[in-house]
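One structure is given below, represented as structure tokens, and several questions about it will come after.
All protein chains but one are shown in place.
Coming up: chain A.
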Amino acid sequence: MNHKSLGDRTMLFVFYAAIGLFSLMCVIPMWIALMASFTNELELIRNGYSLWIGNFDLTAYRLIFTGTGSVYRAYGVTIITTILGVILTVFLTSSFAYPLSVKSLKYRNKLAFFCYVTMVFNGGLVPTYILTTRFLHLQNSIWVLIIPAALNGFNVFLMKNYFSTLPEALAESAKIDGASEIYIYFKIILPLSMPILATIGLFAAIGYWNEWFRVLLFINDQQLFTLQFLIMRLQQQAEFLNSSLSAAARAALGGEMVPTIGIRVATAMVSIGPIILLYPFLQKYFIKGLTIGAVKG
């Protein structure tokens, strides 16, 4: 029974090898960057990136946490936008998606269409840019990082699918007992929908945490830079790094060079720290969310 043909054994070997190799390749760059963040800058320039710490050195992290306020500041901005963004996303998406799942609502399909159209057709960069800067005057405001990303068709679609799986009798019997639709939504539907709320919340959290495009477009004020945008500035403009270091930090470095590479890599590591910590949850809920979409779609 367990005897496998040579062909099948070869195939299995190929699968094991390819999957093993590919998944290793997925984490190795992160490992290399982590090692580089602990390596002395001169050593790094001389020998290049490698799989192991060359000459252990914490200067890069020390500078990030004490020499410049910009990383702390960006961390704060990123955390605030992520928290507010997730709350707003979950509220907007669920309150819009729930009525779409109530079969007695006459215009629910029209509303759904109104929403899904935005998934295949949009105004694009320029009208959005002009709307945001000239009409809503949201440039250089933290809200531009939070509000415009809070609702999208795909999330509505996933959430509506989930609400549709809840038994209708629940809402019906509450209605007979005299509960209003608002009460039903907040006290009955939402508590039963924690899995999908968590999934959409985590989708949104990753999106907000990794946001930099809106900063590039709408924010000039350094006080409102997000972590990811900071990383991009550090990578593309060396002078930005020098200008963000405090005088005290530069004095503390003495004659030593500013660890340009080290600071970039270390900032990247600091920015992905929370993602790695939350990874088990992220993986679980993302797979759940994607599977809802795959099975239903």
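Convention: a residue touches a chain if its C-beta (ideal position, glycine included) is under 8 Å from a C-beta of that chain, and two chains touch if they have at least 3 such contacts; residues count from 1.
The rule is short, and it goes like this: contacts and distances are computed from a predicted model.
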item: Hidden chain of the complex, named as in its UniProt record, picked from "RNA polymerase ECF family sigma subunit", "Sugar ABC transporter permease", "FAD-binding protein" or "2-oxoisovalerate dehydrogenase subunit alpha"; value: "Sugar ABC transporter permease"
item: Full-complex contact with the absent chain, from A:F38, A:Y162 or A:F229; value: A:F229
item: Candidates A:L166, A:I206 or A:L253 - the one touching the absent chain; value: A:I206
item: Residue, one of A:M194, A:A248 or A:I287, that touches the chain absent here; value: A:I287
item: Chain A, residues in touch with the chain not shown (by the definition above); value: 4-5, 7-8, 11-12, 15-16, 18-20, 22-27, 29-30, 32-33, 36, 44-45, 47-50, 91-93, 95-96, 98-100, 102, 104-107, 111, 114-115, 118, 120-131, 134-136, 147-148, 150-151, 156, 180-182, 185, 206, 209-213, 216, 228-229, 231-232, 235-236, 261, 264-265, 268, 271-272, 275, 279, 282-283, 286-287, 290-291, 293-295, 297
